[in-house]
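Report on the following structure.
Missing here: one protein chain of the complex. Every other protein chain is in place.
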Amino acid sequence: MSLLDIENLKVYFATRAGIVRAVDGVDLSVGTGEVLGLAGESGSGKTTLGYALMRVLPRNAKLDGRIIFEGRDLLSLSATEFNRVRGREIAMVFQGSMNSLNPVVRVEDQVAEPLILHGGLSEDEAKKRARELLAEVGVSEDKAKSYPHELSGGLKQRVAIAMAISTRPKLLIADEPTTALDVVTQAQILRLISELRDRFGLSVIMISHDLSLLSEVCDRLAIMYAGKIVEVGSKVEVVNTPEHPYTQALLASIPSVERVGEDSTSIPGEPPDPINPPSGCRFMPRCAYARSECKEFNGYLYELSSTHRAACVLVGGKPIERVPR
Amino acid sequence: MEVNPLSEYLVSGVNLTKHFESRRSPIEFLTGRRPPPIRAVDGVNIEIQRGEILALVGESGSGKTTLGRLLLLLEKPTSGEVWFDGQRIDNVGSRTLRAYRRRMQMIYQDPYGSLNPKLRVSEIVSEPLRVNGIEVKKDRLAEYLAVSGLRPPEKFLDRYPHELSGGQRQRVAIARAMILEPEFVVADEPVSMLDVSLRSEILGVIKRFNQMLKTSFLLITHDLAVAAQVSSRIMVMYLGRVVEEGDTLGVLRRPKHPYTQTLLSVVPRLGGSLPKTLPKGEIPSAKNIPSGCRFHTRCAYALPVCSTDEPELRLVDGSHVSCHFAEQILSGSTKQSTS
Amino acid sequence: MGRYIAKRALTSIITFFAVLVLTFILFRLLPGNPVLLLFRNPQLTQQQIAQLSAQFGLNRPLYEQFILFIVNVFRGNWGLSFYYRAPVTQVLFPALLNSIILILPSTILAILIGVGLGVISGWKRNTLTDMAVLSSSLVLYAIPTFWLGILLIMLAVRIGGIPVSGMLSIGVSFTSPTQYLGNLLRHLLLPMITLTLVTLGQFSIIMRTSVINELTEDYVVAAYAKGMSESRLIRKHVVPNALLPTVSIIAISIGTVVAGAVLTETVFSWPGVGTLIYDSIARRDYPVLQGAFLIVALSVIISNFIADLVYAYLDPRVKYS
Partner (left out) sequence: MSDHSTLKRYLGNRKGSLGLAILVVLVFMAVLAPVISPYKATQIDPTAILQPPSAKHLLGTNEVGEDILSLIIWGSRISLLVGFLATFVAVLVGTAVGVVAGYIGGFTDEALMRITDFFLVIPAVVLAIVVAAVLGNTLLNVILIIGLLSWPSTARVVRSATLVYKQMPFVEASKCAGAGTAYILRRHILPNVLPLVYANTSLTIANSIFTQAALVFLGVGDINDISWGQILHFAYASGAITAGDYWYAIPPGLMIVVAVLGFALTGYALDEVLNPKLKAGVVFESA
């Protein structure tokens, strides 16, 4: 059974220039103990999706759809009710660890805070527990009393992770958890998240633009393009038998140490304008296989196997009249 | 000015060193003691041939950016020499240096900070021509934008940077760097702030200019996959020193230094899995460099000798390596200590 | 932290030295300076002129005059008041005490209320509450101190019973300390309201901007994502950070507080340094003016240094470096 079911989720932003459809009808589910990778280019809406799950959105955002978490629709909860879910059952590690810690608070106090808020621990108990947690993620005792500016980027990201898992959440959202980190530190952080999943049966949504990185740590992969999911499947299905032309192009564009001196192909053109996306399939203007039906396409995800789906008219040649549920 | 007409290299750095003085605390000031300097680059020899792309690889803190800036004399070396086109240029006056400046250019990491937000693309790309009193021809601007992948170029000439995506900005930055037809360009992490899907395209632009103008590039990157795609040679740095240097295929297929192996193991691979062993901790501070082999504190193969004797750079299997046990590691006869 | 404090202390000392240089230039070197005017007095005898020359070292080279001036300042030898015919220090220090009685509580009150309003305004930005707080702050910022004083005086006169001038009722002999204090407080009421109100507005605007800036920081989103209430987020995370830039700006604007105090004192004839400055101009009592200027500058420099200490205490990046 899945832990989280996202149904027809939409996040629109009212801006001066018009309505930005950052997330435009996303269906996605995450199973218990599963690591789901959410891949997409900048502006595809993947970070907004993560923020929407935490309900930390700017005021000009409008949220629609259903987020079913353990049988409850999170969007129907009041702000106060949701405060008991946010940070307790669903936690997030934000992009850019250096900025996601309060500069004037000791790191152990920041890790202790969720425990005081949700765990009902006293300040002393929470601090003691925070130091244990920090040790678990590889931040030594002597660093626990530090302020963020005294720590390296890698250590700060470990603190952010300790903070997120302190209340033993069921779901962890990790938004680009390794950008701005060095390659070696990146591998260390990814391994830490994997270990935490193994130890606590944590479900993880990992968001990144780097499909190769996601493919190393995720069980399933979802590919996002212009606010929509275009393909979702197990890691093997998506990496070895990609069906959507965008996924194929994305995979082919990744530089690799295996192909010395070879040019990787690139995706022509630019991502669409989020205010006026093309009608029909949004990838059509950049797609090598584009045809007239694509203009009518409604973004339906065709089933390729019990786990593998792709949103392209070419997939399986099934009729496009099928309507989404 | 010292001249060496026999030099086959376009650019070379001889025993280059850059130490940054850290600020003194009041106590140090009163006692007259100096804090240890940050030894960013610590005795590096580097040569770049005409028309080649040399990749300089290492983590941040390895000194690779400082080395690149030393070669362009954007930083003054603490000691050592910089040679360009057979002439020593680190000790010339600012007037002479300015004449060299336009033959060497730089491409920056941050596509947002590298373009003046108040100028249009046409003004940005034509600036190097204007400040050098060269006539600005629209055809030339258009050509360089087109080679950089901004097509049709007319569409972009009048735009401001904020109207461009990160990838497009980086193309403009490259066009600006190339329009003077420089002989040598330092590209400092030109793709690390871009989406993975854009990287190969931008690297392709660099390769195109390399072939079109025979420009030599020093490509600074922490990502061996980036180095693999366009470089002919790779130089790996760790804490201010070169630890391995050789042709790209040799370094990537048969890495000899444990640090190179580490860097290679952590490059994400499609459908791969996380490396089994990772080095302990993080790169030490350049203020406090370990004795002996600088990598020994994180090395899985480290033996007592590594903490006392600093290995020399020596030729092993076609590459230059500074590791006491390069041969054994290559043949697989050394055991890793478990980490 | 030691390094930071040492640096700020050094800066304060340099600034005070610059004040001394400026004072010397103003009162001794500029054409038409008071010392020259002094000598133009036709009633002076030859002997008196010689005595004055010796006192100011006028027959010596300029740098010696300057050194003499500095030595005199540090010895507390600030000259004689033309008007009171008493040492300037004797005239100044009671006035300084009176000024402190007015300025200290007003400033503390203004900071507390201003910062508090700023927090509310920034937190509830773009709501009606914010509009109300922001527009009143802007209006308070735009009100000239002396005019607010004038308005309050007119109001008080109409109501009656509230003293509008001076520090104590004249001709009343107080029988108990409570009576004395009560009289003082009643006199303090209007000047204090004036000074508090005119300084409060700018503090509120500064804090509002600072809070809004903090709210755009990533760590705020991250902290909120822990599942805390807005009020806790504001209290525990936003305010401690937002105070930092506010403290620096308040430190800089201490000069304007002092200016406000001078005007307030003048309007309400509060016998402080401000009124003394005002009176000394009319009386051409330059030694007192010079002394008052020095004392005002010194107070501002000291207040700034205190603000620096507060900043260092609040910001761990300074405290532990």
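Order as written gives the chain letters A, B and C; numbering starts at 1 within each chain.
To be clear about the criterion, a residue touches a chain if its C-beta (ideal position, glycine included) is under 8 Å from a C-beta of that chain, and two chains touch if they have at least 3 such contacts.
These numbers come from a predicted model, not from an experiment.
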| item | value |
| --- | --- |
| Per the touch definition above, residue among C:V19, C:V73, C:L96 or C:V133 touching the missing chain | C:V19 |
| Sole contact to the chain not displayed, among B:P128, B:P258 or B:P279 | B:P128 |
| Option from B:G93, B:P117, B:P304 or B:G332 whose C-beta touches the chain left out | B:P117 |
| Which of C:L80, C:I100 or C:I143 contacts the chain that the document leaves out | C:I143 |
| Subunit C residues touching the omitted chain (full complex) | 11, 14-15, 18-19, 22, 26-27, 30, 32-34, 138-139, 141-147, 150-151, 153-154, 157-158, 164, 212-213, 215-217, 220-221, 224, 230, 252, 254-256, 258-259, 262-263, 266-267, 277-278, 281-282, 286, 289, 292-293, 296-297, 300-301, 304 |
| Interface with the unshown chain - residue positions in subunit B | 72, 74, 98, 101-102, 104-106, 108, 110, 113-119, 124, 127-128, 131-132, 160, 162, 173, 176-177, 180 |
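The working rule: only the chains that are shown with their structure count from here on.
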| item | value |
| --- | --- |
| Centroid spacing, where centroids are CA-atom means, of subunit B and subunit C in whole angstrom | 55 |
| Separation of subunit A from subunit C, taking each centre as the mean of its C-alpha atoms, in whole Å | 54 |
| Approximate Å spacing (C-alpha centroids) for the pair subunit A, subunit B | 32 |
| Multi-partner residues of subunit C (at least 2 other chains) | none |
| Residues of subunit B touching at least two other chains | none |
| Complex contact set, residues of subunit C against subunit A | 217-219, 221-229, 232, 236-237, 240-241, 244, 314-317, 320 |
| Of all residues in subunit B, those that touch subunit A in their complex | 59-61, 165-168, 195-201, 203-204, 207, 222-226, 228-230, 248-249, 252, 262-275, 278-279, 282-283 |
| Subunit B-facing residues of subunit A, complex | 41-42, 152, 154-155, 182-188, 190-191, 194, 209-213, 215-217, 235-236, 239-240, 249-251, 253-267, 270-271 |
